[in-house]
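One chain of protein is taken out of this complex; the other chains stay put.
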Amino acid sequence: MTLPARLTGVIPPVCTPFTPDHQVDTASLVRLVDHLIDGGVSGLFVLGSTSEVAYLPDGHRQVVLDTVVGHAAGRVPVLAGVIDMATLRVIDHVRTAVAAGVDGIVVTAPFYTRTHPAEIEKHFRMVAAAAGLPVFAYDLPVAVHSKLGADLLLRLAADGVLAGLKDSSGDEGGLRNVILRARDRGDITDFSVLTGSELTVDNALWMGADGVVPGLGNVDPHGYVKLFDHAAAGEWEAARVEQERLVRLFELIGVGDPSRMGMSSSALGAFKAALQLRGVIASGLMAPPQIPLNTDEIAQVEKYLVAAGLL
Amino acid sequence: MTLPARLTGVIPPVCTPFTPDHQVDTASLVRLVDHLIDGGVSGLFVLGSTSEVAYLPDGHRQVVLDTVVGHAAGRVPVLAGVIDMATLRVIDHVRTAVAAGVDGIVVTAPFYTRTHPAEIEKHFRMVAAAAGLPVFAYDLPVAVHSKLGADLLLRLAADGVLAGLKDSSGDEGGLRNVILRARDRGDITDFSVLTGSELTVDNALWMGADGVVPGLGNVDPHGYVKLFDHAAAGEWEAARVEQERLVRLFELIGVGDPSRMGMSSSALGAFKAALQLRGVIASGLMAPPQIPLNTDEIAQVEKYLVAAGLL
Amino acid sequence: MTLPARLTGVIPPVCTPFTPDHQVDTASLVRLVDHLIDGGVSGLFVLGSTSEVAYLPDGHRQVVLDTVVGHAAGRVPVLAGVIDMATLRVIDHVRTAVAAGVDGIVVTAPFYTRTHPAEIEKHFRMVAAAAGLPVFAYDLPVAVHSKLGADLLLRLAADGVLAGLKDSSGDEGGLRNVILRARDRGDITDFSVLTGSELTVDNALWMGADGVVPGLGNVDPHGYVKLFDHAAAGEWEAARVEQERLVRLFELIGVGDPSRMGMSSSALGAFKAALQLRGVIASGLMAPPQIPLNTDEIAQVEKYLVAAGLL
Partner (left out) sequence: MTLPARLTGVIPPVCTPFTPDHQVDTASLVRLVDHLIDGGVSGLFVLGSTSEVAYLPDGHRQVVLDTVVGHAAGRVPVLAGVIDMATLRVIDHVRTAVAAGVDGIVVTAPFYTRTHPAEIEKHFRMVAAAAGLPVFAYDLPVAVHSKLGADLLLRLAADGVLAGLKDSSGDEGGLRNVILRARDRGDITDFSVLTGSELTVDNALWMGADGVVPGLGNVDPHGYVKLFDHAAAGEWEAARVEQERLVRLFELIGVGDPSRMGMSSSALGAFKAALQLRGVIASGLMAPPQIPLNTDEIAQVEKYLVAAGLL
């Protein structure tokens, strides 16, 4: 399918369920796709950070692409992350994703190496030229250790290099600056701004963002769709009530003991435990070397689900 | 061939020459291997940061492995970097490197994701179990944004997980702590400590390091071998004189204009320009999206080579 | 005067005008106080980052306190920053501020030294005990290099140590978490949350913040008061329109050439140039070692003021 000129709505970053021997659990992944589409999402974003893309070998990435594109079957568009260190490696992932039939790709700045704005710009231009599909810039300083500047984003948008932005920088002031300047300029027409910040979706939509890519949307897609729909209808008070429920639910990402594991293990472990508890996926297993939640931590996840009305 | 129980000497991180269409220039790479072996190096480290590994797609990595292992032909051992974000991806690279016939592998902590010491330890243990070859920890906080602690390194050394350390942290006090504690403990016998800090090799050897992995060793392998040999013979004054010549030469990494390019483009561009000027490789091209040095900047590289007696 | 149980509204961080010989220009400061009070602000925050507090010797700080407390003369409450490295130094500033008659104090975490959450908590408790006045925590990671956690803030609020939070962390999700949890708990009654993020004031108020401390409010207090009043009246569309005008105006902080000066010189220089252009203060001079804007840069400030309807 073709992406709309301006992608909007809830496009969750799809978790990747695992089997006990560290393979992609495709049966669970298929159920997760249905869970999300049934929840009313506008698209699916595979192979983003929430999918544990950094942990997935190329073979696993291929299985995810094939499974999700195949099972979505055109019901909603599929975006694919092409997360790797620099341009030629990213272009390899682009080719795989395009061949698998995705509808758009999501690209970060180079990482591991010390990069420069001029190199980041060249990177996006080369990747987009190779893609031949809509490209979304993925602004994720916590992972890549550089921030995409507003001038760079707007220049690439005006030149048709970028179809949109997935902003996970947490910098709402910077995001507003991009949204407002893109609107004020005459040379940028369809630039889709998606926020990855789960706790301020009503704010982002209020500022003019087009959609949201919430990791927590795996657990509660209906909630984020309800929030988006309220906002789209101008029912802001109702949107806020829903958002506040989701803020309270989001605290589940902190259940993991920080003396035993990193934030990634805690947050992704909690998302997957919640999906298992809700009966969507078979197991909360994560890719190594992440540390699994223990029984007590999973019990806390359960309490959050109950409190949020999800169990 | 088999690695010595304790790897010592100069093991340069081999640059990856490029053709104009961004392929590996194997003819130049073969000449570079000969240049290094003729210079007296004790081993070759391919697919490290200096090789632009972050920029090399898997196909290029395969060509590098095959070319260097094949052309070294057992004259010196070959270590291979298996640089990727997390465990399963790294293990894929390990399999490729082992199949290509390398003699040891070099592994960083996970990156892109927010990791934790417990996860880093699990990562090294899983990678080493998959490798079946000597594994060197690669401590490179500037790239992976975490530092390998002394306790972790020594525990992994004592357990036989690690054969050595390639320290590019720049933390000489920390390095000395590792060297001294490894020596003081009774349960660590052959743990090879290699420094990646080009400017303090005499210091590192003085403190008890076993060898050096100098990026600048591509340009002047004879110099680093001379420095190492002086130190090994206890001729410290002569070692220092040679080291100081190399400190002055190392300033060539700063020729690139920081308003136009990042540190990586400047340093790697200077190394490659120097190799081209010395007639070793055909071109100073770098992988995209790095920014090439301009004519003036290359002329500065030439001056440094002349001053160091290399042209 | 006494602070209201819950401070609300616009409380700008008052700039500190300078004479050519680096003294506090009290005549200009008095005019600035009137400009702000005439603009409808609810309070004044002196000796915050926007006041160049880091650059002001204790003598200058005393002049600022006396001038502003004296000239405000109870028309609006005055909060004072007591910015220094650690507890005993901060308590010295607290004593001076209390003696000068301020109505509340604003305290950061320790800085320069490597601190710890337990030390930060002890710091706030000791400073508050010494103050005997309402204490606001100042969350400013960009300056102090640590972030105040939600658990810490809520515990200190529940214990009556903190009267409020001035959040300049830029972390809107974290801010919402604090606001919502403070509301959900039964043991926190009057905890005033103020945002320092100029570009997302409507968002912050929408999420439940009580007020705003906008550096740009020096230049356009009427605008921020209008924005606040619209929000307080539930006129969110009008609030957004005003906020967007201020977002466009805020771009003036970027007029300074980053090859010549730091962000502080550029932003504070622009605020002061704007105040001079608007006839409020006599000169845009900043404390050394900040770099002054040049004529071209000041001309750009003027254009932003014209575009915003302020000249």
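Order as written gives the chain letters A, B and C; numbering starts at 1 within each chain.
Just so it is clear, contacts are C-beta pairs under 8 Å (C-beta built on N, C-alpha and C of every residue); 3 or more make two chains touch, one makes a residue touch a chain.
What you are looking at is a predicted structure, and each value in this text was computed from that prediction instead of being measured.
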{"item": "Visible chains that the absent chain touches, using the contact criterion stated earlier", "value": "B, C"}
{"item": "Among C:His22, C:Arg155, C:Arg248 or C:Arg278, residue touching the chain not depicted", "value": "C:His22"}
{"item": "Residue, one of C:Met126, C:Ala158, C:Val241 or C:Leu310, that touches the chain absent here", "value": "C:Met126"}
{"item": "Chain C, residues in touch with the chain not shown (by the definition above)", "value": "22, 49, 54-60, 83, 85-89, 91-92, 110-116, 118-120, 122-123, 126, 142-145, 260-265, 287-291"}
{"item": "Absent-chain interface as seen on chain B, which is shown", "value": "170-173, 176-177, 180, 184, 197-200, 202-203, 206-207, 236, 240, 244, 247-248, 251"}
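Just so we're on the same page, only the chains that are shown with their structure count from here on.
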{"item": "Graph class of chain-chain contacts, one of line, ring, star, complete, other", "value": "line"}
{"item": "Same or different residue numbers at the chain A/chain C copy interface, by half rule", "value": "same"}
{"item": "Cα-superposition angle relating the copies chain C and chain B, to nearest 5°", "value": "180"}
{"item": "Rounded Å distance between chain A and chain C, as computed from the means of their C-alpha atoms", "value": "35"}
{"item": "CA centroid of chain B to CA centroid of chain C, Å", "value": "49"}
{"item": "Shared interface positions of chain A, touching two or more other chains", "value": "none"}
